[in-house]
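Before we start, here is the structure in question, set down as structure tokens.
Missing here is one protein chain; the remaining ones are kept as they sit in the complex.
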Amino acid sequence: MMNYLIIDKLIIDALKEDVPSEDITTNAIVSINSKSTVDLFAKEEGIIAGLHVFERVFTILGDVKLEFFKVDGDLVQPNTLIARLTGSTRHLLIGERTALNFLQRMSGIATLTKSFADKLKNTDAMLLDTRKTTPNMRIFEKYSVKIGGGHNHRFNLSDGVLLKDNHISAAGGVKNAVLAAKAQASFVRKIEVEVETLDMVKEALEVEADIIMLDNMDLETIRQAVTMIGKKAIIEVSGNVSLDTIEALAKTGVDYISVGALTHSAKILDLSLKNLKNI
Amino acid sequence: MMNYLIIDKLIIDALKEDVPSEDITTNAIVSINSKSTVDLFAKEEGIIAGLHVFERVFTILGDVKLEFFKVDGDLVQPNTLIARLTGSTRHLLIGERTALNFLQRMSGIATLTKSFADKLKNTDAMLLDTRKTTPNMRIFEKYSVKIGGGHNHRFNLSDGVLLKDNHISAAGGVKNAVLAAKAQASFVRKIEVEVETLDMVKEALEVEADIIMLDNMDLETIRQAVTMIGKKAIIEVSGNVSLDTIEALAKTGVDYISVGALTHSAKILDLSLKNLKNI
Amino acid sequence: MMNYLIIDKLIIDALKEDVPSEDITTNAIVSINSKSTVDLFAKEEGIIAGLHVFERVFTILGDVKLEFFKVDGDLVQPNTLIARLTGSTRHLLIGERTALNFLQRMSGIATLTKSFADKLKNTDAMLLDTRKTTPNMRIFEKYSVKIGGGHNHRFNLSDGVLLKDNHISAAGGVKNAVLAAKAQASFVRKIEVEVETLDMVKEALEVEADIIMLDNMDLETIRQAVTMIGKKAIIEVSGNVSLDTIEALAKTGVDYISVGALTHSAKILDLSLKNLKNI
Amino acid sequence: MMNYLIIDKLIIDALKEDVPSEDITTNAIVSINSKSTVDLFAKEEGIIAGLHVFERVFTILGDVKLEFFKVDGDLVQPNTLIARLTGSTRHLLIGERTALNFLQRMSGIATLTKSFADKLKNTDAMLLDTRKTTPNMRIFEKYSVKIGGGHNHRFNLSDGVLLKDNHISAAGGVKNAVLAAKAQASFVRKIEVEVETLDMVKEALEVEADIIMLDNMDLETIRQAVTMIGKKAIIEVSGNVSLDTIEALAKTGVDYISVGALTHSAKILDLSLKNLKNI
Amino acid sequence: MMNYLIIDKLIIDALKEDVPSEDITTNAIVSINSKSTVDLFAKEEGIIAGLHVFERVFTILGDVKLEFFKVDGDLVQPNTLIARLTGSTRHLLIGERTALNFLQRMSGIATLTKSFADKLKNTDAMLLDTRKTTPNMRIFEKYSVKIGGGHNHRFNLSDGVLLKDNHISAAGGVKNAVLAAKAQASFVRKIEVEVETLDMVKEALEVEADIIMLDNMDLETIRQAVTMIGKKAIIEVSGNVSLDTIEALAKTGVDYISVGALTHSAKILDLSLKNLKNI
Partner (left out) sequence: MMNYLIIDKLIIDALKEDVPSEDITTNAIVSINSKSTVDLFAKEEGIIAGLHVFERVFTILGDVKLEFFKVDGDLVQPNTLIARLTGSTRHLLIGERTALNFLQRMSGIATLTKSFADKLKNTDAMLLDTRKTTPNMRIFEKYSVKIGGGHNHRFNLSDGVLLKDNHISAAGGVKNAVLAAKAQASFVRKIEVEVETLDMVKEALEVEADIIMLDNMDLETIRQAVTMIGKKAIIEVSGNVSLDTIEALAKTGVDYISVGALTHSAKILDLSLKNLKNI
């Protein structure tokens, strides 16, 4: 569960994006004191994630109570009843789209993550996300990855050192980059470096990088890199990983496999609010 | 091109999401006065959208100039050079991910939209988006739909009247809902109502709705509805429209077809910044 | 009643405008635990509007309860008791001016609107407001117009198309302007165009504008325009409408009459908080 | 001239109030590179105030230059050319209403203030404003009072001590209130107290209030109060002062006369942007 | 007690400074439903100030109750139990540092202020703070000065007139500066002027400054200035006042002594949260 201190601002911004002045449809047809119930159903199979964000939309609007029949991480099927909402009809209708936009996207990410994570069940590798998230949605998307069975890489540029191709170009090579990072970064940081060749792996080992990311290598090169590295560094592999290729990657003996698609290309999980009834 | 007054806040929020204090990797390895060039390439085929948002990220950071070789709406291929960036090495590295996260998502939406819009080329129907957008990304996503050849439905709950299933339940039927909306909403609004059956179409016509949205009907029912409505209302059709089904839908004679997937389930277009060189 | 999501920020900004650090008068003379009652009276005749905004000021400050004897839209007379406030003496004194500044201005607008709306009682025309509102007060001022018996025109530049004189100059004539708007604007929009001559009315009809606004025409020209237009478009009239002239305008058969003065030149309704008593 | 640090936020908020997403009319008909000139004219006689706020609206939007033919405080007549604007046609049209809403209201206040101030020309009394300003407009409104020839009372509850009727009730009388204020408030503050009777004047003098405000007294009582007070305190008079009564009030010998109507009930000064021409 | 309207934003900003996304330590080891108690102890002798700010940190986080055994202004000793906190273990741990950072700094200021104020016990002079406060901490720091027995000078540049050396240079001398200030500033302001020589004192008296600040004068010159001024103005003295020199300064007969060090150079009071126990 995420801290409301952080997510409330994003939820309020989203509500104002959808209602800059008033909901002219709802206000035209529903009186201010009207109360209703409405049900949240799944329309397809997947993993649900973000129920407390969904709830928070209505808490912020006020006068709505939610009863949940599922929790984050549960598998839902078409027509699974996930929650029942009771309260101000206006607020139910005003919050519907914003609440669903959060929940559908978060559940979509959890569902896709689950399908990747399942491929690693019989391996020692762990699934990672990336910073390829939707602007201003990272906290929700990284949470969804965890619900789906993945692990989080660093959260942002301030909380982890990762020397990528352009950094290495800027610094003049792997060694320079790693040594500069070790000299400047806080001692609480592990130093991770992205490499594309076995020569770069060798350099990274010589300067004792904590984590070596093998970027876009073929399987055979990855195997050689794994052998070279042994236990001297943590090994991450990245680059166009698909559901078809991830298991083979994992079996090379790498520690972590990062998949940008988890957050940048998941489709939503289809959900809907149905059966609104005045009470 | 979007108004900077509106988008700057969202871009700054996104930059702060990725850099809450400082970019510890870049600051460790690059001196403050270092200058570089770096190139923006496409890694797959698609429609580019959001180049001025991409540029604005670096304008906000400062000390970076961009030269563009493509404009929004252009088709790019793998290895197409889209732009060259020149300026502060620190700002190039700090802004890279945020700028790409915007551009890749916007281009992904434009690319998916184009594939739907192409199916309508030989028809009279037009393609519409929905409010099923990512929270706090709507302005970028609706712009991308236009670049891809789609049209925008209403922007938010304050600027258009659309009576959906739950509104009709709340109001006690199509007629009540439309009449209440006509009485209360500003005279500048068209009144749109969502219907699921031919009986509801009939009701909508009796109270002279301006736009009738046929929701989740089969093709045959849609054809009957189109005949019933004639020129008495604008006709929109919605509900799980796919690339396989959209052309047949269009040929029923409806005016507009709305597709939520344009914004809620587009994968990104893969792009990258490459070849950073100190100058 | 307006959505607190939207108005709370404006109310808090107003409170901070009046209390950037602390209320040095109140804090000097009243202990933090002191409780009082105080009464809200009318000092002149008019229509009350904005009671929930008045209440919200104290809800935001906290520890104050309000009992209302009137509702928005009620006619009040000098010495009418409108509400009794009970709670923290400090908050009663800190919120007094901000709460009254909102309520007096909103009630002033409702009162002026009512005087215009009353002139239209025996006609078919309806009274409209404009965008000539006080900066950052539009949501309150448009609400007050509705309480006074007027109707709202579009809320802002994003939610309605209105081609005015400068737009027509920019576009090169009425026809060009209307056709461009029809091609570009969302299909949910009605296209309104402002015209100054009968020739311009003719052009507007040829390109099937949805709404034609007759700007600053004399009565005879308006009558001719009404005849020309018939039922082919909605007719709005605007331009220096006064209490003396509005009824004659209405009798020409126009549908709507817009009056900028409702929001830009209403004087306040005089109200005051009296009889503070410690309890 | 006001500090941009403070007013920019309010101007940007006002622009976003009028353009939450985009100006759909302007964007439909004007290309992004179009340039125009347009003229700012007066439509009635009055005092102009707020030209730099008007200008700032366009500076914030960008790409517009202004040439001014009048300065704040000048008297304008119908058809006086006040300024010529040259630049982005889109920005001229997008900013028009917001810029005019500020300028018209500010000029209206300056004009009304001037009419009151003129009545005091042959007296020793000075004209004051109050805190009865429009929420979130105080900085603009108090500036306009000064342009019109008035003086500013305190700006807010944090920067001046004024013991009013409800404070005196809360404190248990004039003496208690003044003594508590003297004991608690910063030594840089003058202590002002509002009195309604000559007995209260006497109390205020005994505890050496710095400023005594005579509230709603008749002329004869005011004269007696002036005599009682002599040079022992500064004298302010307030309460329903009109253009008809202010000169007689001034001649009683009071130092200051405060008029809430300056800011709460001024009508706007009618101004308009005309003659837009593409260049 | 400060107004939550003002301080909540600063407290929330401070919490977000310390928790931009989540508390990764706490969330890793404590379940969301865990409840605990923890005690707030003093670790050294001093004056406690800011307990309601400390409490507010946890109120904003939620689900924590506080029982206080001391109030602001109390003297505490090493191991004094100040408060017991009971509630969400996560929130206790997340808020600990931010709450202590406020309380320790505020108490440090109160403690230092008390030591200066005690030196004035047997004199008629009063202790003042300055605007030499920590950016964005002024409201907390000026409050702490009052708790420690000091008085507040003006709060900011908008609420008091103080003509300092650079103002006098800009205006061309003491007389010009004071006369310009009297002509322009609101009549509710006292005019204070900083002087460095007896000649400047003379000038200040001639133009009837309300308050004369003797800046960096030696004791003998101060005595002469006090004699010159008599009761004709309030006298403030400032400039590198220390615990060793303040009493002698006070005995010269000045009214106020301002000490920048109260807010700019106080060390913190050492406090800590101990004995966390799950319940």
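Going by the order they are written in, the chains are A, B, C, D and E; count residues from 1 in each one.
Keep this in mind: a contact is a pair of C-beta atoms (placed from the backbone, for glycine too) under 8 Å apart; a residue touches a chain by one contact, two chains touch by 3 or more.
Everything numeric here is computed off the predicted structure, so don't read it as measured data.
Considering the whole complex, the residue from B:L61, B:A83 or B:L271 that touches the absent chain is B:L61.
Which of A:T86, A:N152 or A:N176 touches the hidden chain is settled by the complete complex: it is A:N152. Listed here are the chain E residues that touch the chain not shown: 10-11, 13-14, 17-30, 34, 36, 38, 89, 92-94, 96-98, 100-102, 104-105, 108, 131-139, 156-163, 165-167, 169-171, 176-177, 180-181, 183-186, 189, 261, 264-265, 267-268, 273-278.
The chain not shown here touches chain D at positions 1-6, 138-139, 155-156, 158. As for the chain not pictured, it touches chain B at residues 12, 15-16, 19-23, 32, 60-62, 94.
One rule holds in what follows: only the chains that are shown with their structure count from here on.
Connectivity note: excluding chain C, the chains that remain are still joined by touching into one piece. Chain C and chain D have centres, each the mean of its CA atoms, that are 21 Å apart. Centre-to-centre spacing of chain B and chain C amounts to 33 Å, using the average Cα coordinate of each chain. Centre to centre, using the average C-alpha position, chain C and chain E are separated by 45 Å. Taken residue by residue, chain B touches two or more other chains at 20-21, 155-156, 158-160, 162, 186, 189, whereas all remaining positions touch fewer.
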